[in-house]
Each structure stands twice: as C-alpha cells, then as structure tokens.
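Missing here is one protein chain; the remaining ones are kept as they sit in the complex.
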Amino acid sequence: METLLILLLMPLPAFMGRVHDPSPGIFQSKEEARNLECTRLSQAEAHERFPGQVPEPPARGSWAVTDALACSRRFLRIGERPARDEAVLSALRQKVGDITQTASALEAGELTWHVDAFYPEPAVAAKISVAAKTDLVERGRKVSDRVPVLAAGDIAVLWKLPPQQAYPLACERYFAQGVLTERDVFLGVMIVDPRETQLHAGLCARGEWRWLQ
Amino acid sequence: MLSSGCVTVYQPLVSLQRPVVVDPRIANFEGQRMLVRCIPGDYLEPGDADQLCRNVRSLFTKQGAQVEVEVPRAGMSARGEQDGPKADLIIDLRARLVHEESSALMGVVSGLTLTLVPSISEFTFAQDVTIRDSSGFQLASDTLQGRFIRYNGIGVWAVNSALDLLVRSDEEELTGDAPKKDFSRDFHRQLSQLAFNAHMRSWVMRGFEEPPRGQESLPSK
Partner (left out) sequence: MRPAFLSLILALLPAAVVAEESPLTDAQRAQLETLRGEIAAQIQLQAYDLLDELVFGWTEQPVFALETPLVLADVSVPVGFGSGMQALIENHFASLIVKNPRTRVALTHCPQCTSVVVHSGATGTIVSRGVDEPEALSKAGTLSGSRHAIFLDFEIEGAALVLRARITSLEPALPIIYAKTLSTSTSSPALLRTGDRLKSAAEARQEYVNALQGRSLYQVPIRIGVRTYATGSGQVRAAPMPWLQAGVEGSLTQARAWTGSFLVGFSWTPQLHTAWMAQGRLSRLISGTTSSLTGPDLYAFVGGSVISIHGPAALAFQDQVPDLDDLLALLTGGGPDATFGALQLGLDLRVKNRIGVGVYLESLPALNNAPAIGDYLDIGILQFHSLGVEVTFCF
C-alpha cells in the first residue's frame, strides 16, 4: 500500500506544474480558456518579458527545447460585444495600420489628409476613424480633424446607392462643392457586407475615387 | 486496460476563438468556384491531407460553392493547365507542428500504477491558410493555432466522465467527441469567415464586377 502511495506521489511535481496550465480542465472551464490569448515564446523571449516567472535559459544551453506558453486574459469576454464589432476592434491596430500604410504609400506628397469611417455602429466608426487619424499622424502625414461633409440633399441621394456607386460619386461631389481641394486627400474606411469582419478602404484624391482594399 | 481512459483536451490559442459573423449553414458562396489545396508536409501526411480536403470541400459545398480539391504530391500539382475553368478563390492549407511534449517518466509511472497516474502528452499545431484569387493575388492569410493535451489514465478519465455527467453543461464537456467537435466547429467557422472576407475583398478589387465565366485556362503557378 505504501509503495502504491509513493508511486502516486512521485509525479506530484509534474502535476504541480500543470496547476498553471491554461487549458480547460477540472479548475478551468472551456469558456474561461477561450477568453485567453496565448502565444508560444522561446524561453529567452519569455524570460525577457516575464523575468519573475520564467527562469533564464542556461548559459551552456540545454539538450531539450524549452519554450513557454504566455497567456493573457481578454478584458472583455467573447460575446459581450457583438461579434463583428469585437472582431474589428480586437485587431483594430493591425487592420488600420495595413490601410494607412498602403494609403500613405500611394499618396506621398504634401497633402492634408481627412479620414472618415462608415460602419453601422457609430461608436465603432468613431474608433476606426480615430485609429486611422492617429496612425497617419504617426507616419508623418499632415492630418486634419475636420471631416468633409456634404449637403443633406447629396447625402440623401448617396444613401440609396450601392457602395460601388456611392463612394466615387461622393468623391466627385467633395471636389465639385469645394469641400476638398487639390491639396486634400480623403481616406474612407468602411465595410461593404454586414457578414464580413475586415475593413475596406478607398482614397479620394483630385476628384477620383480609388479602392485600396 | 492500459489504452483505455483517454481524455483529450483542446485549447484554441491563436485565431481559432476569434468572433465570427458568417453563418456556415447558409449559402454564403453561391456560384463561387473554389480550389482547395491541402499541401502535405512533415506534419501533414498525404492521407490526412486527403481527409482534410474532403472535409473542407463538404464545408464550402454546403455554403453553395463549387469546390475542387487537390493534394499536391512531391510538390507537383495534379491539375493540368487545361483542367476546368478558373477558380475564384484558391485556398491553400498547410499544417505544421509548433510544439510537442511528453514525459517518458510519466509513462513509466503510469504503467506501474496501471494508469491511475496518467501519462500526459501535448502538442501545439498551426494551420496556415492562404487564399488567393485566380491571378495569384493574395486576398487573405491567417494562422490558426491550437493545442491538444492528451491524458492517458483511467483516473483522469473517470473523474472527467463523472464531472461531465453530474456537473458540466453540454457545452463544457471534455470527454468523448467533445475535442473533435469543438475544434471542428472553430476551424470551420474561421475558415468560412476568412474565405468570405477574401471573397469580398476580391469583389471590391474587381470594381464590384462578377468574374468572367466560361472556359479559360488555369493560372500558371
């Protein structure tokens, strides 16, 4: 009996290590595990980021490949915000960064940039717009906080058109009405279909609309 | 006795648990032509690649697409240049092993204790998904990473079975087919969403025009 007891206690160190395992199990539900964002890091990287939790790799190296699984809990659980909003906001920096990188590469001159976002949820649209403006300024572009606005009559007409017609027409109207000049460029960020979780973008420069992605 | 009592736990790591909007049960890709290529590698055997392609074909066929599959062998495509019309979306699937861990000592102790002490093995895989249009332009790409931990032990199996029966809700069950179903659901949903995003991007970049239909040669790759 004692031998069995010793054998059962022998793997205790291995089990104690499993206490910190973020996978679902007896003490952690699947839902909690799904609200973690985990990445695999090498031991050196993990020690750099978490010196108090991960020991330094041995100076003489090790025969075993050792890495760490670094998990951080999402601030908002999945399901708290609508799925599309959450998908867009969770990767907002990366999505907007791709757009502004492409846009500023295409229009590299001394122009004043204007940004607006077209998204069903106004609060999310504001976040997208702010993210794009901030990113453009950080890229060295001259950005205006003023959003070009068309007359109510124009908006009423554009509202009914499909996106492939509405945005190019709006671009023409901006220049025709003098809202934008040759020294201005307008970056529009939008979604086209309510089922998608990516952002599209287009540039309005010199009266012409061009889709970026 | 020694091989019974396995509990496999699935944990999504990167991208697999992202929120999804598209509903894989409706026809999201009506009229779309897709080519799904499951590329074998060190981690994905050709037989497994065949199985993967069949499952993915079924996924997109249910959503209204016309799907062809291809499992390149020895780096060579099986499709000839004149085979069929162009695909609107070309989906490449590659799998790789990111991390693997198992303890021989735990295996020995497990044997000595007749699996009362479980042996534990785990691996982390990554599924690389790349979606291109017929001209080869990349429309979307992502890496889906997940982790599987396998506990081989009658003790662990008994405790988790009891918990599944008495305590956990259906969605929280760990034993039986639960890991397969969970991974299947996540993988299908992410793949559907990625393909839909790629489809929309392709449509926008074509100026909202539908792709030309009819007999045309395949893109050279």
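Letters A and B mark the chains as written, and numbering starts fresh at 1 in each.
Heads up, the rule we're going with is that a contact is a pair of C-beta atoms (placed from the backbone, for glycine too) under 8 Å apart; a residue touches a chain by one contact, two chains touch by 3 or more.
In this text the structure is predicted, and so the values were computed from the model without any measurement.
*Asks:* Consider the whole complex, including the chain that is not shown, and state which of A:A33, A:A131 or A:A170 touches that chain.
*Replies:* Among A:A33, A:A131 or A:A170, only A:A131 touches the chain that is not shown.
*Asks:* One chain isn't shown here. Among A:A117, A:V143 or A:A170, which residue touches it?
*Replies:* A:V143
*Asks:* For chain A, which positions touch the chain that isn't shown here?
*Replies:* 2-3, 5-6, 12-13, 16-17, 19-20, 36-37, 51-56, 58, 72-77, 79-81, 83, 85, 89-93, 112, 121, 123-124, 126-127, 130-131, 133-135, 137-138, 142-146
To be clear about the criterion, only the chains that are shown with their structure count from here on.
*Asks:* Roughly how far is chain A from chain B, going centre to centre by Cα mean, in whole Å?
*Replies:* 23
*Asks:* Report the residues of chain A in contact with chain B in the complex, numbered from low to high.
*Replies:* Residue positions touching the partner: 4, 7-8, 10-11, 14, 18, 21-26, 29-31, 33-34, 37-40, 67, 69, 78, 83-84, 86-87, 90, 162-164, 192-198, 200, 211, 213.
*Asks:* How about chain B: which of its residues touch chain A in the complex?
*Replies:* By the definition above, chain B touches chain A via 9-14, 17-23, 28, 98-99, 103, 105-106, 109, 112-113, 116-117, 120, 124, 140, 145, 147, 149, 159-160, 163, 168, 171-172, 174, 182, 193, 196-197, 200-201, 203-205, 207-208.
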